[in-house]
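Here the complex is missing one protein chain, while the rest keep their positions.
Going in written order, the chains are labelled A and B, and every chain counts its residues from 1.
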Amino acid sequence: MVGPIYIIAVALGIAFIMGLFGKSLKNFTGWAMLAGLGFMTYVSGQWLLEFLNNNRAVETIYTAGFKPPYSINLQMGSYEALLTFLINVVGLLGGIYLYKDLKKTGTNAMVVFLVFIMSLNVVVMTRDMFNLFVFLEVGSIATAGLILLDKNGNALQAGMKYLIATGIIAGILLIGTIFAYYFAGSLNIDDILAANLGAAKATVIAVFLIYVSILLELKPFPANGWGIDVYTAANPGIGALVSAASATAMFYVLYKLLPLGGAEWLNYIAVIGGITFVGSNLMGTKQNNPNRLLGYSSIGQIGLLTMILGLSDILGEKLVFVAFGILISHYAAKAGLFWLSGIIKAKDIKGWAALRKSPFLLFLFGTFVFALIGFPPFPSFFGKWELIMTLATGGHWAWMTVILVGSFIEGIYLFRWLGYAIKLDHEELPDFKIEWNKFFPVWVMAIVLYAVGVYVTPMVEGGSFINYIPLMFVLFLFAIDFLPVYIKNTVSIGGIIWYMFHIYPVLEGDLLRLIFAGIFLIGGVLTLMAGYSKKGTRKGFYPMAMMMFAGLIGIIEASTLLEFFFSWELMTAGSYFLIIRGKRSMPHGYSYMLFSIAGAYAILFGFGLAFASGFDTSLAALGSISLLPTLAYTLLAVGFMTKTASLGLHIWLPGAHGEAESDVSPMVSAILLKAGVFGLMILFLYMDRASTGATNLLYVLGWVGALTTLMGNMSAAFQEDAKRLLAYSSVAQLGYILFAISIMTQLGWLAGFTYTINHFMFKAVLFLVIGGIVVKLGTHNMYEMGGMIKKMPFSFVAVLISIIVIGGIPPLSGFAGKWLFYNAILEKGWYFQGAIIFFAGIIAFLYLYKLIHSVFLGQLKDNHRNMKEISAWILIPSYVMIIGIMIFSAFPQYILKPIGNMIAPYFSSEALSWEGTKALTSFGYWDGTTVMIVVGTAFVLLLGWLVALSSKAKKIEQFNIVFAAERPHRPETTHVSYNIYAGYQKALGFLITPFVTAFWDAMSNLVLEVANWLRRIYSGSMQNYALHVVLFIVVFYLIALGGL
Amino acid sequence: MIKKILIIGLLAGVGLIFFDLFNAYQGSEVLGKTGRYYAENGADEVGAANLVTAVIVTYRGLDTLGEVTILFLTAAIISFVLKFRREDFIPNRPVRITSELLDSASQVIVPVIFMVGIYIFINGHLTPGGGFQGGAVIASGVLLMIMANPNFGISHKVIAKVESISGIAFVLIGIMGIFLAGGFLDNRLLGLGNLGELFSAGVIPIIYTFIGLKVGAELSNILGTISHAQNEKN
Partner (left out) sequence: MEYIIISTGFALALLGLWGILSQKNLIKIILGFTIFNTGINIVMVSIGYVRGKAAPILDVIKPSEAADKIVDPLPQALVLTAIVIGLGVTALMLVYALNLHREKNSLDINSFKDLKW
């Protein structure tokens, strides 16, 4: 083993040698620097391995051969080994990254770089207060020098601000240190901690001064203008180090000194961290400069970590795991992002659209953003999970809220940025070069994130259950992404089919899960089949689609809260990438993501309450929520409803589904929405229905469902865009489902299931077929279509049958749903809501008519004269679905009867009974098979009669009509479909004034305005920043010790 | 105006902190634990008559290494920050004529200053003073030379060599401490000798000589670079 002291000795030795030979041997210095960094990495790495593998004691290094406190001692324990290793790795990678820049500036810059990393090592290892001060100063001076690596006016100003601020902070730390020595009689940190300086009134000032200076070094909001400017102006390679290495070291310093003052100081630390986390992220929302934005995000993340340390009493033994998970994610992601920023060199985040030129870099960018927000499988996900669960256990709702709100705000700007990179229309994409030395470090950091994520999974309670097989499949698809579509499509379908066989025995006997698994997996196969109609390689599609399906099936398989949430987030991530693939999808993908994150955090909060109620990690914990049950149910319901797009939370859906690619729309509409339904069903089954909270919640949800239906159907009726019409129709259908299951009777649930299955099938058909037509005709606008019945007869029949289902017209299963539905309403006695639903049902006919008429009937357009039927690859899955609809319509008892039996135990009365094919309720009966036979016979007879009569009919050519002499200015306005329901809109349009959209717009404007107003404190004046630092000190003092 | 009031208020706040510290300060009647240890054992363990030197060079040698590093860093940063293009360099910028007094004084005094500086760091373990002080005195001689002749060119090469070799020597002596004595920067590589003699206190005089040279070189380097920077065309 090489002793840790050699980190210092060798780094300094090399630095001095570089000074000696630097001028004459230019190449030598570069290699010497890297060798030095490599050596430091090696030393800390071997110690890390040693601590991981052998349970050895902490190594203390005594300098000068004397024992502390009379001499300085360093410590190498497992934490020190880990953190120095992290610092040295990012130092080595950063050295490789900056190699050319450093070389351009000369030997001196390399010396400074090497010493900088060395100083951070000492800061981590030292156990002496004054030594800490010295090496903090070494680090500060080195930073001030490295800022000037890019010589520009901004860097100069930033460096000056940095020097002034750190100068004041160092002075305060020095006073604190000398008084700690005065009171404790020692400079050794362990002695000072043991002296319990926080206890006496006189000595506590030293504690305050040390805390405040360390906290200030961590750049607390709002006294951090000097830090942000460094991130903004310095070379991003330096930004990466300041963010990943310096902040890591400072974080550890705070950890070392945490016991200095006792428990009440922890509260202050937590509060300062919390304010920084939320405030800094809020500032980030108005940023367009990528480096500055990363600066705000860095400071925010460090604020979160500070807060976690402040909560260490509450977190107990979980502290290390939580802090590590979040720290390592911040570390790798932030370093990676800064380095990416240095490759792209854009002054505005919109310029990151250039990343599209390099899909692999885009992938890395996405990795970092998702890691920062805390998506699986990254370590921050597990860290945040444990954090929330532990906080919930202690009943710290306020802290949970702060964490989730801050994380959400961070999502606001990170996903806007990611959206820009993936999709922003950008005329001229700036060119950038990818040099291997810049690319390599970014790549390593991404690997670190994945590897550590998988590595820590089993350390979370219940984490070992997480099934990584589907994710391996996703990874495999990434690996074969260069292959043509048909191969990847076949592989994907094969994968899903294999999984069906794998999962069937697991789920056998659990009908609820089996039904949803069927929807997800069969739906997956059928919608994927449409993919055969695509050409080329379709880069990125398959991994993301499979990630979504992995998430969906994971939700089904989940037996624990963690598994459920893990899969839920996975599904969100996958579906986000699918949705944002559409041509004009950027804003919609963005709002989808924001609603999803907010929903996920609501669910997380609810899970926290569930877990804390009985320390049960299984999903059954939802059944015994004793802590704030009403809040928990509401949060969970709201969380799931972000996916079902219920009224108020629906504004993302029409755009997201309408603008998505033709085969993505059915995936996200027919399949993905059901995840929310599944979540709601699980919740409703588990929760304590008898409680007032739950009853009220169900009542409210019933109204929400009814109003969602009305709004959805009306909006659909006024659409000109065929896909948006279908999207709004989905909103309405999900409203029916929500309403039905909120009734909470056996009939209601049967209706809910029927609607779920129906919607899955008909919406898949409609989106597939209409999507295919839209692509084929090149327009979304229905008034630009028409007369397609002769060109696309199969499509017409498919759409017709689907419409019959939606309309609830006998004999198809839509009627079964309606029949159950009205029975349930009558039984429950929700007459007002029922009336709304009934009214909405009538409106549905308006849009259904519009859809079939405008597209298939009417006049064929000139430019569509040579159209052919849409691809067979779309029709085949559609017709499979239609066969499914027919079977379900004719023999509903095969599905509904078992479902009825399954859910019967949950409900007091069994309201539906079966006599053969006949379903009976107290209000009447219905027999699907008979109805099918009767209507079918009538249909065949009528059709025969029509065919028989057709020989007498006179054939009329399309243009055999009288034209007016003039052509109107905008011909489309004369189309019957154009604004077809203007009259209704005039009369009822007020009902669908987009006040929900307006509400959310106002909310987001409010957030942005607050951010805009608050960030005025960053006036740019270095004196003001110094003022902020002093103000922070004084205010903190007055609050903490004002009564002295 | 508001800002002025704010500043006054803030200074009052900081003043309050200082006032509380002042109240907490009682003075000392006897040495504290650490100070007592140095007083009782410093002479035996380290062998330096100047206990401050014993603390700086040996007990807290790592701090001193950091301190040297800071000067080294500062010199390095300043030279790359003030680096400019060769074509902007004017070899002889017009300067005010140096007064007779300064000119002659520099020639007479500078060697004396250097000698004093060397004396200070060589005797650092015996009398007040040491490497930093001696180095600073030497640098003040260089400053005098620069002031007497602003176009006076210091040989950066020589300075860099002195600087680096002293630094390497410091680190090497420190490492030798690990193998030959109790730890990094232990001064007992050589015998401690008799307290109060020039050749005593182990390697302290050697270390302090290197520190003196290094500090002198670094400070001179900084002064030279800044002076040099003014030879740049605007």
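Operating definition for what follows: a residue touches a chain if its C-beta (ideal position, glycine included) is under 8 Å from a C-beta of that chain, and two chains touch if they have at least 3 such contacts.
Just so it is clear, the model here is predicted, and its values are computed rather than measured.
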Out of A:179, A:211, A:549 or A:796, only one touches the absent chain, namely A:179
For review purposes, identify every residue of subunit B that touches the missing chain, sorted by number.
4, 7, 10-11, 14-15, 18-19, 21-22, 25, 27-32, 34-36, 38-40, 42-44, 49-52, 54-56, 60, 63-64, 66-67, 70-71, 73-74, 77-78, 81-82, 126-128, 130, 132, 195-196, 215, 222, 226, 229, 234
Touching residues on subunit A - with respect to the absent chain:
130, 134, 137, 140-141, 144-145, 153-154, 156-160, 163-164, 167-168, 170-171, 174-175, 178-179, 181-182, 187, 229, 232-233, 286, 1015-1016, 1018-1023, 1026-1027, 1030
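To be clear about the criterion, only the chains that are shown with their structure count from here on.
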Express in whole angstrom the distance between the two chain centres, defined as the mean CA positions of subunit A and subunit B.
54
Touching subunit B in the complex, subunit A uses residues 3, 5-6, 8-9, 12-13, 15-20, 22-23, 61-66, 69-72, 105-106, 108-109, 111-112, 115, 119, 122, 126, 128, 130-131, 134-135, 137-138, 141-142, 144-145, 148, 151, 175, 179, 181-183, 185-187, 202-203, 205, 208-209, 1027, 1030-1031, 1033-1035, 1037-1038, 1041, 1044
Subunit B residues within the subunit A interface of the complex:
3, 6-7, 10, 13-14, 16-17, 20-21, 23-25, 32-34, 37-38, 41, 45, 58-63, 65-67, 69-70, 72-74, 76-77, 79-81, 83, 157, 160-161, 163-165, 167-168, 171-172, 174-175, 177-178, 181-188
